[in-house]
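With one protein chain removed, the remaining protein chains of the complex are shown where they sit.
Right after this comes chain A.
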């Protein structure tokens, strides 16, 4: 990466994530949602004091760096008929979890998959995989596929169904100003 000596008036202060004040303003303006208008970049730009092209360019750069995962429709599972949402949790051999976690994550129907710390003795599970179905039977069929893949490396597992959404606002981040 080349280091600019920043001779021009365009010398943005970037924080440790490589975001400047305009990027942060875009995050703030869009974290609750993208405007549903023909030119959403222009609409965001009017809020943050940039033109639409500059907004699009910055969002492309953030997507390239993985700051934006994608711009997507997030469904309410229940309204789409996915009434059975199971957080499956597995007690997997530490020596094999990184390989098996990747394998489990690739199985159709797994939406999120993470390794997390155990809290023994109450919580021996270290692998989490979210499954979604129109019925609990469907989730259990999917879980059986995961169980088979994990084989003898898995000592125990549970399916924790969500029985109520208590809050769902999504992330609210990036209020912090970049540090000069």
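General remarks:
Definition applied: a contact is a pair of C-beta atoms (placed from the backbone, for glycine too) under 8 Å apart; a residue touches a chain by one contact, two chains touch by 3 or more; residues count from 1.
Criterion: contacts and distances are computed from a predicted model.
Here one chain is missing from view; checked against "ABC transporter substrate-binding protein", "Cytochrome c oxidase subunit IVB", "Lactate utilization protein" or "Siroheme decarboxylase NirG subunit", UniProt names that protein "Siroheme decarboxylase NirG subunit". Although one chain is not displayed, chain A still touches it through residues 15-17, 19, 27, 30-34, 36-41, 52-53, 56, 59-60, 63, 65-83, 87, 97-98, 101-102, 104-106, 110-117, 119, 122-123, 128, 132, 158, 160-176.
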